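Before anything else, here's the structure in question.
For this view, one protein chain was removed and the others were kept in their places.
Chain lettering (A and B) follows the sequence in which the chains are written, and residue indices restart at 1 in each chain.
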Amino acid sequence: MAITPHDPVGQSPHGPETASEKPRRVRGHAARRRWIKTLTPWLFISPFIIIFSVFTAFPLVFSGYLSFQEWNPVAGLSSMEFVGWDNYALALDDPWMWKSLYNTAWLAIVSGIPQHLIAIPVAYLLVTAVRSGVRQFYTATFFVPFITSTVAISLIFYTIYSGNSGILNQWLVAISKWPVFSSFLGWVEEAMPIRWLNSSDLIKPSIAFVVIWKYTGFNIVIYSAGFLTVSKDLYDAAKVDGCNAWQQFWNIALPMIRPFAFFAVTLTIIGNLQMFEEPFVLTSGNSGGVGQSGLTASYYLYLVGWEWLEMGAAAAISWVLFLFIAIVTAVHFYFNGKKGLGGDR
Amino acid sequence: MTTLDTQEPELRVTIPRKRTRSFPRLGKFATHAFMIVGLLVTIFPFAWVALMATHSRTEIYSSPPPFWIGDNLTENYIKLLEVMPFWTVLFNSLWVAVAGTVGAVLFCSMCAYGFFAYDFKGKNVIFGIMIASMMVPPVLGLIPFFLTVQFLGLLDTHLAIWLPGIANAFGIFLIRQYMMQSISRDLLDAAKVDGASEFRIFWSVVLPLIKPALATLAIVMFIGLWNNFLTPLIVLSSPDKYVLTLALRSVQSLANSPWGAIMLGTFLSMLPLLIAFLFFSRQMMAGLTAGAVKG
Partner (left out) sequence: MKHIFTAGVLASALTTVMAAVPAYAQEIRVDGFPPFDTHFDKQVPIFNETSPDITVTYQMNSHGDHHKLLTTNLATQSGAGDVVIVDVSFIGAFINEGGFVNLSEAPYGAEEFKDGFVPYAWSQGQGADGNQYGMPIDIGPGVMYYRRDVLDSVGGDIDAIISDWEAYIDYGRQLKEQGVYLIADAGDVARILVRTTLEDGEGLFFDAEGNSLVTSDRFVNAFTLAKQIRDEGLDAQIGAWTGEWYDGFKNGTVATQLSGAWLLGHMQNWMAPDTAGLWGASNLPGGIFGSWGGSFLAIPAQSENPEAAWEFIKYLTTEQGPQIDSLRDLGAFPVLTSTYGDPAFDEPIDFLAGQQARQLFAEVAQRVPAVTPMDGDLIAEDVVMNGALAEVLNDGKDIMEALQDAERLLLRRVR
């Protein structure tokens, strides 16, 4: 395909030209240019379109179709049975489904907001106040939880959270014996052993902590990339105008990283509402822990599809969850999208 | 490209002077204190895994757990090589992660540029579909994904693991956002006036300016591919094609796992990630001198 703007045909026509031919050639040239112009963006986004149609579109259609079938996967593809909207009716009428949506929302908020409240100032400090060699070291360390494998995470947090001999409980007891803290931590010894992963009230906060711990470093990296785009000149100019450090952060840096904040928040919303691995591991895959307090929607649809072998019902749940995520994301785009996506340019 | 030669000096930002000047000494101390606390909290698991790699299974599961280096490192290493061809699977993981990362950096930035630089019919619809595709829970995709891979004849190949990720919504979205922030439309227009081809503008003008974003994407992709487990599980069947995650998990059972060896394998498998991170984050930070255009 000769789709470069430097197509020589139009510029240097060879051979004699009659008067009638010339305008047509010019028109042809213009048409070609228009065509090129329309095609160029499509060429740029073609990798996405190809990969999407090959690897993503079919699974989507499949699970859409599946949500209207009753299907035990073990019986093979041919055993699907059309049940209409039954799976959806079942999902909406299912107490565990609602419980899991509530848990998902709770965990998304409690584990989502702190990630950003920590990551933004830390990234700012790393970029502006720390020498670059040291910054590398810090950023790498903060990133470590993100690269830690799930196996290690489950092993470590079991050791931390376990009731009788867990590190957390041992520290709590030790701290509560210090004179300074004993006045308001006196209840700690009474309450021991605190079963962080075995009581319905504590499962969610315990999971939320692990999620915050794991993903804050990732957000620090995103925000660091953002703060690095802010020109030093801007700070200098602000300093000349008499801005203090806080004002520089609040009035100069923060507005500049809006697209990054928008990106990071969008990812957190989508990622947190699909939260699966952490609650799954921390409840040992035990149907969401005590009272299903750790059962998230993704976890539940995994349970229904892969453990109970009701793939159709699971597909319906996954579309209900999709709808939920889409609504939340849409609200986020509605309020923040204009500036975040750069629509005001 | 003469235009670029004349323009580049203008793009450069004056190299920052001492960056710490605006922070008083106390603030600096507080900053470091704060960082060090965060550091201790985050480094803990890594150190822990390293520590456990030197212990036997019985020691790992004793309580209180051992807080000092054990003497089982050699045994664990021998056991590790016994239960899996460790260096082969490490190399497989490396290949999958590198191929997928290079592909993703190239194609995601291409697509992002398409969304960033042009207005065309259907742009918002496709962008919307792209964002929406991130919202579909991935748990149920396994069976249709298997069917797709089988249809394409890619079962038991590494290609099936990294290919689907090379033009992913996350990467395109990330890079588009970065372009939004750091590339001015004037620059593109200037390059166009100069007669640069569309691809040339993307390749020679835009890509160098978004290095930090490319590095960020590379980090995330590399880690994602390295830790990817479900795709290899259903795609790969020959043990000599296994990747690290799969090999490490395949020797685990509730009761009989050689945990010391697994911890050693886990620790060794985290090292390339740390190296990759340090490498890319250097690129990311290097963006400070090359980029920072739009103000």
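Quick notes on this one:
Note that a residue touches a chain if its C-beta (ideal position, glycine included) is under 8 Å from a C-beta of that chain, and two chains touch if they have at least 3 such contacts.
Please read all numbers here as calculations on a predicted model, not as lab measurements.
Only one residue in the set A:S53, A:S182 or A:S284 touches the chain that does not appear here, and it is A:S284. Of the listed residues B:I43, B:L94 or B:L142, the one in contact with the hidden chain in the full complex is B:L142. In the full complex, chain B makes contact with the omitted chain through residues 57-58, 61-63, 65, 142-143, 146-147, 150, 155, 233-234, 237, 239, 246, 249-257.
Where chain A meets the chain that is not shown, the touching residues are 70, 72-77, 79, 90, 93-96, 158-159, 162-165, 195, 198-200, 284-292, 303-304, 306-311, 313.
Throughout what follows, only the chains that are shown with their structure count from here on.
Residue ranges on chain B touching chain A, taken from their complex, read 13-14, 16, 19-20, 22-23, 27-28, 31-32, 34-35, 38-39, 41-46, 48-49, 52, 60, 63-65, 107, 110-111, 113-115, 117-118, 120, 123, 126, 129-141, 143-145, 147-148, 152, 163-164, 166-170, 172-174, 177-178, 180-182, 185, 195, 197-199, 202, 212-213, 215-216, 219-220, 223, 226-227, 245, 248-249, 252, 262-263, 266, 269-270, 273-274, 277-278, 281-282, 284-285, 287-288, 291-295. Remark: chain A residues 4-6, 38, 40-45, 47-52, 54-56, 58-60, 62-63, 66, 73, 122, 125-126, 128-132, 135-136, 138-149, 151-153, 155-156, 159, 162, 165, 167, 170, 213, 217-218, 221-222, 224-226, 228-235, 239, 245, 248, 256-257, 259-260, 262-263, 266-267, 270, 273-274, 276, 297-298, 301-302, 305-306, 311, 314-315, 318, 321-322, 325-326, 329, 341-342, 345 touch chain B in the complex.
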